[in-house]
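Note that one protein chain of the assembly has been removed; the remaining protein chains are unaltered in position.
Every chain is named by a letter (A and B) in the order it is written, and numbering of its residues begins at 1.
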Amino acid sequence: MVDISVSDAVPTRSYTQTIARRFLSHRLAVVGAVMVVFLCASALFAQLVSPHDPMRIDTSQRFLPPFVSWGHLLGTDDLGRDTLSRLLYGGQVSLAVGIVAMLTTMVTGTLVGLAAGYYGGIIDNLLMRLVDTLLCFPQVFLLLVIAAFVPPTILSISLIIGLTSWMEVSRIVRAQVSSLKEMDFIQASRGFGASNWRIMLVELLPNIMAPVLVAATLKVATAVLMESYISFLGYGVQPPMASWGNMLTNAQGYFDTVPFLAILPGVLITFTVMSFNFLGDGLRDAIDARLKIDP
Amino acid sequence: MSGDVIGYILRRILHSIPLVIGVSIIGFGIMHLAPGGPLAVYTLNPTITVTDIERLRVALGLDQPIHLQYLSWAKAMLTGSWGVTFFGGRPVLEVILERVPATMTLMGSSLALAIVIGTLIGILGAVKRNSIFDYLATTGAMLALSFPTFWFGLMAIYVFAIQLGWLPSGGMYELGEEGNPWDLLRHLILPVMVLTLVLLATWSRYSRSSFLDVIQQDYIRTARSKGLGERQILFRHALRNAVIPLVALLGVQLPTLFSGALVAETIFSWPGMGRLFVDALNMKEYPILMGMIMFTAFFVIVGNLIADVAIAAIDPRVKLA
Partner (left out) sequence: MAIKFSPTRRSVLKGAAASSLIVPVTGIYSPALAQKRDRIILGTTQEPVQFNPLLYVNAGAENIPEACLFDALWDVNEKGEFIPNLAARIPTMENGDISADGKVWRINLKRDVKWSDGQPFTAKDVEFTYQTIVNPKVAVRSRSGFDLIKNFKVADPHTVEIELERPFVPFMWAWQNMHIVPHHLLSKEENINTSGFNAQPVGTGAYLLKTRTAGSHMVYEANPNYHRGAPKIRQFIHKFVPDQLVAYGQARTGEIDYIGVSGVPFDRWAEAAKLPDRHFFPLGQPWVQFVYFNCGKPQFKDPKVRKALYLALEMQKAIDDVFFGAYKRTLSYLHTTHWAYNHDLKDSGPNPQLAAKMLDEAGWKVGADGVREKDGVKMKFSMSTTAGFPARQATQAIFQQNWKAIGVEMEIKNMPASVVWGEYTTKSQFDTLLVSWEPTVGMDPDYTARAHSKMIPAKTGSGSNYTQYENAEVDRLLEEGVRQTNVDERKKTYARIQEILLEEVPFGPQGGVYQGQMTHKSLQGIKPNQYVVDAAWNVHEWSWG
């Protein structure tokens, strides 16, 4: 799965500089990074930027077309709520889900991978069989089955997405750890009497951060996409709170008459997912061209 | 096939038995331990009282302790009926199988198309590395991977079915046209387009990188220095070696086809397994959901096995362990 030589993974000053140089020379990656910063900023400051309360209903102003309606730059939806404001707030939800889900994925995957790789033996065996078992479920299936039984909130949805997508990460981490743990510096700290936890978290973890970081970026993209899938099938974040996914679902009933309502959130989802994919792709190339982690 | 290979396959099958059991326990556990359940569907009917619900709980066997329910389900699974649906009283296997041809038609066509076009784009991209074409293909693939499939599907319906009226918006056949290949073709175009796009992105990326790997290797350089034609090198030497990771990808992709189908079938009213799954999910039809989970788990395991065996068969360097 992962093919990265250890010397590459140990960060040194010149290595970091190399990565930075390689990353900056990757045009799409830089574009991705800029877009990610822009998206995060607009979500963070949604309260300040958005022209209206995204929940404010005014049916006398419903279905206003975009670009030509005074006070509603991107028009209004079926209840007369301001589309621009809802997109901004929806971005908050979608990105929050993406990031919390990514964190859940990374923490779970890294812990499982660390434990499996470091202890080896029966623990490794059990954990990796669990991973194999969970990988037998196509993610959308697992996701929907759980989502259909759990009341939807931002947190629960993020956790569900996170907990159904950590398996690949744990495999990557395990592979890294297994090859690292026999290295001299690990053996040395063991010799100094460092605890297992200390070795895992202080010695090993920083040395496997590179691929984990790449995977993390790409996982945000997947999680944003997953949130929109769950919402589309009706199990996502509940209205009136806006998420891009549920705005799309809502727009479905009008998509032949007011297609704009469906186009906008879709474009934003694509835009966001693509930004994170570009960023992750660039990072991967910068760290090691041969490191294979899929978006 | 040599005895080695057969032995390997048998060993792998043996190893996957605990996997299958694990999948079934986890699937069963999630469904039965989560709040709610199929009886809630009955509550929507106003004439039904709590007494009725308790009676139904007994009639459907949902009052049994969960491990007994699991065992009776496992028994049904092993004896061939795969259990009986709650709301139709039909054998689950029968209900699933009648949906298989529709899904296979859709997924088979999409996959075939994606493999052919994707491999071609990959080869071209690898050969003409860093050209405009390569750049566009890479960016295009990235874009395709970033689309929410269902949104892309909706947009396709909007443009081709509603605005232009060229193609039907959903379904597999017009009424009375069952079995008519031209009618099927018309209905296939939009869903296949949507599904192929995503598969295509993965295929072109993979084939590009595996071709790049191969054409940079020594023996290709040797062949080139010997003055062999570029086309000959590509198709005789490179293709053979570059195909290996692609076969592995095929094995791994088989099961994900079902998740793809789930979304595409929902949008395009395709009468396949994906829709069955979504309907079953809404009704909390545990027996169908479990049947579908086992069905796909089976495909994952078989897919992985195919991938590994195929690699060994093509590449003498790989030994089956």
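The criterion applied here is as follows: a residue touches a chain if its C-beta (ideal position, glycine included) is under 8 Å from a C-beta of that chain, and two chains touch if they have at least 3 such contacts.
Small disclaimer: the values here were computed from a predicted structure and weren't measured.
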item: Which of B:I26, B:V84 or B:I117 contacts the chain that the document leaves out; value: B:V84
item: Chain not shown: contacting residue from B:M104, B:L143, B:I189 or B:L212; value: B:M104
item: Chain not shown, touching residues in chain A; value: 55-57, 59, 62, 78-79, 147-152, 233-235, 238-240, 249-250, 252-257
item: Residues of chain B (touch criterion as defined above) contacting the omitted chain; value: 35-53, 55-56, 58-60, 84-90, 95, 98-99, 101-102, 104-105, 161-162, 165, 167-184, 186, 266, 269-272, 275-276, 279, 282, 284
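Here, only the chains that are shown with their structure count from here on.
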item: Averaged-CA centre spacing for the pair chain B and chain A, given as whole angstrom; value: 23
item: Touching residues (chain side chain A, partner chain B) in the complex; value: 28, 129-130, 132-141, 144-146, 148-150, 221, 225, 228-229, 232-233, 248, 252, 255-256, 259, 262-263, 265-266, 269-271, 273-274, 277-278, 281, 292, 294-295
item: For the chain B and chain A complex, residues of the former touching the latter; value: 18-20, 22-23, 26-27, 30-31, 34-36, 139, 142-143, 145-152, 154-155, 158, 162, 202, 209, 255-256, 258-259, 262-263, 266, 277-278, 281-282, 284, 289, 292-293, 296-297, 300-301
